[in-house]
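All protein chains of the complex are present and in place, except for one that has been dropped.
Each chain gets a letter, A and B, in the order it is written, and its residues are counted from 1.
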Amino acid sequence: MSTKTNPGNFFEDFRLGQIITHATPRTLTPGDVALYTSLYEPRFAVQSSDAFARAVGYPQAPIDDLLAFHVVFGKTVPDISLNAVANLGYAECRFERAVYPGDTLATVSEVIGLKENSNRETGTVYVRSTGRNQKGEVVISYVRWVMVRKRDKAAQCMESLVPKLADRVDPSALGAAVPPLTLAAYDRALAGAPHVWGDYAVGEKIDHVDGMTVEEAEQQMATRLYQNTAKVHFNQHTEAKGRFGKRIIYGGVVISLARALSYNGLANAFHVAAINGGRHVAPLFSGDTVYAWSEILDKSEIAGRSDIGALRTRLVAVKNRDAADHPFKTAAGEYAEGVILDLDAWLVLPR
Amino acid sequence: MSTKTNPGNFFEDFRLGQIITHATPRTLTPGDVALYTSLYEPRFAVQSSDAFARAVGYPQAPIDDLLAFHVVFGKTVPDISLNAVANLGYAECRFERAVYPGDTLATVSEVIGLKENSNRETGTVYVRSTGRNQKGEVVISYVRWVMVRKRDKAAQCMESLVPKLADRVDPSALGAAVPPLTLAAYDRALAGAPHVWGDYAVGEKIDHVDGMTVEEAEQQMATRLYQNTAKVHFNQHTEAKGRFGKRIIYGGVVISLARALSYNGLANAFHVAAINGGRHVAPLFSGDTVYAWSEILDKSEIAGRSDIGALRTRLVAVKNRDAADHPFKTAAGEYAEGVILDLDAWLVLPR
Partner (left out) sequence: MSTKTNPGNFFEDFRLGQIITHATPRTLTPGDVALYTSLYEPRFAVQSSDAFARAVGYPQAPIDDLLAFHVVFGKTVPDISLNAVANLGYAECRFERAVYPGDTLATVSEVIGLKENSNRETGTVYVRSTGRNQKGEVVISYVRWVMVRKRDKAAQCMESLVPKLADRVDPSALGAAVPPLTLAAYDRALAGAPHVWGDYAVGEKIDHVDGMTVEEAEQQMATRLYQNTAKVHFNQHTEAKGRFGKRIIYGGVVISLARALSYNGLANAFHVAAINGGRHVAPLFSGDTVYAWSEILDKSEIAGRSDIGALRTRLVAVKNRDAADHPFKTAAGEYAEGVILDLDAWLVLPR
């Protein structure tokens, strides 16, 4: 048997402080942008129009933050989560620099936490992953933790550390990816709504109204576009015998769909500046329909920036039910039926 | 409940002479062109090859006329037809200027007609929509009319005007989007057929032979590419309870498929110069197979142009039957079984 194929890392293969250089740097192009548009239908003016972006202060339309995120994330899969049982969470995700067509992204991860489970069959791995462009500049960094199988139950795992993670990204760290905006040139009619940062109130809930049904070909094309190799999204031959009997839609598809739907109600929230935390609550399958709603959790000015402000939002995606009643958690504190995503993020809007 | 989401306009919200600036200008790129090719398989040489386009007089390959049309059209949906019952027709559509990768398109509409229906539940809205590039130059203008629901049956609608629309675009208005062609460099072998303008006769009928089956993922990706937000194309959760029990394929997909199929028989008709009228006769669904045929309705020289001429054609698309017998209307004057599109257009060919 050849030993040249990648079996992925198992829990006992990780070491605290280990640095992993992930394979296949990826140049993003207008082709990726077009596919992203065709897969989710984002409508934020800054990312959709070079003319609009230039008018307000960008050199050209930047690439959607989440497209860049999925590519940076995708690189980590063959090394971090090929043998994962579950993707447990995200934290401290910052979008630090705009990405433009022509930029090449590569990712490096550091193992910052390890915790074996008491059953000795699995353990949780915490990594801080950093995506850089061709100049070596950090564009995105984030922490995720994932439950990974052990190759050998008897293997000794001497290291144990659960890292302390911030509940939220500090607002002073936001907005670095946004150039100073020429607000006079920010045409709200072209952007699609009059409401800017000052128009939103903490506690406000917004049903994003529209629903989008997901097809298998779409989620496979999306996940391949990011060069994400997680097997459960692609292989019906094995998944037919698996837990659900079918392929699971990549969680990044849910995030992007919910974000695109959120345009209806948050049309000027053109930039995802940070993800404070995120959880894939339940799986999505081909044929399911996704709806979304948002709650404004907090508002913050950004130091030194009179042009933009930040809204901390909870973006909730649900399946096969609409979001008019803002489904979230039951009285018992469990996620309500149909909830599939709970994403806590800082969004940037013009002031 | 948040009031920040777009409920769309209802019939009583429109006013004669009202000007509506539609949201989200859109920069078209080589990525959009590649997706358009993968969705419909157009094979016209001018749009497919920079080298061919340059040889005959273009600065580079122009973007397919219908891709530009669908993008210009898509922008109007959230304001004009989100509450539509039916898309009734098109007229006076002119393709006035070539669109190239890098151009940004935005659309403005003027309400030019209003007519409440006698049931007082709906009314017809006529708009003239104009797509412009980043320089403010008109690239496409057209009229469409659509039946829109009223929010409130009791609402008073004082205005009533049915605009007078031309039966056809005057041939003198055609060809502005086509640079003077170097006919000696127009290689008919590379273009795919020897037949040019002079080879077609009024009354000639052409079966375009090939059939193309449409999948749900394809129509969703196409419709999102145009940032068209019409709900019936995307939401199986609601459509399952709707009139057909399934999503309806965007009519623009039918137009583009029929146009691409028409290459086989009209390979040198590389430019759609005008749409005189169009009607979506019946809905198309995923799994259906589209065929098409054309009839040459008229021929016209174009004033001042010895390089190109115009053919007025009726392009008919049918589903789940071939078009060898040119299905169109019954003896009673009804559209024949299977007919889904009746499109009257001016095409431009080399002479």
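Convention: contacts are C-beta pairs under 8 Å (C-beta built on N, C-alpha and C of every residue); 3 or more make two chains touch, one makes a residue touch a chain.
It should be emphasised that the depicted structure is a prediction, and the values quoted were computed from it without experimental measurement.
Enquirer: Using the document's definition of touch, tell me which of B:D103, B:E218 or B:D307 contacts the absent chain.
Expert: Touches the omitted chain: B:E218.
Enquirer: From the list B:K205, B:R279, B:K299 or B:R351, pick the residue that touches the absent chain.
Expert: B:K205
Enquirer: State which residues belonging to subunit B touch the missing partner chain.
Expert: Touching the missing chain: residues 29-35, 37-41, 43-45, 48-52, 61, 189-193, 195, 199, 204-213, 215-218, 264-267, 287, 289, 320-322.
Enquirer: In the full complex, which bits of subunit A touch the chain not displayed? Write them out.
Expert: 1-2, 4-6, 21, 23-27, 29-32, 34-35, 78, 101-102, 104, 106, 134, 215-217, 220-222, 224-225, 227, 229, 231, 234-238, 247
One rule holds for everything that comes next: only the chains that are shown with their structure count from here on.
Enquirer: How much rotation, in degrees rounded to the nearest 5, is required to superimpose subunit A onto subunit B on the basis of Cα coordinates?
Expert: Fitting subunit A to subunit B on C-alpha positions yields an angle of 120 degrees.
Enquirer: Let me have the rounded angstrom distance from the C-alpha centre of subunit A over to the C-alpha centre of subunit B, please.
Expert: Whole-Å distance between the two chain centres: 36.
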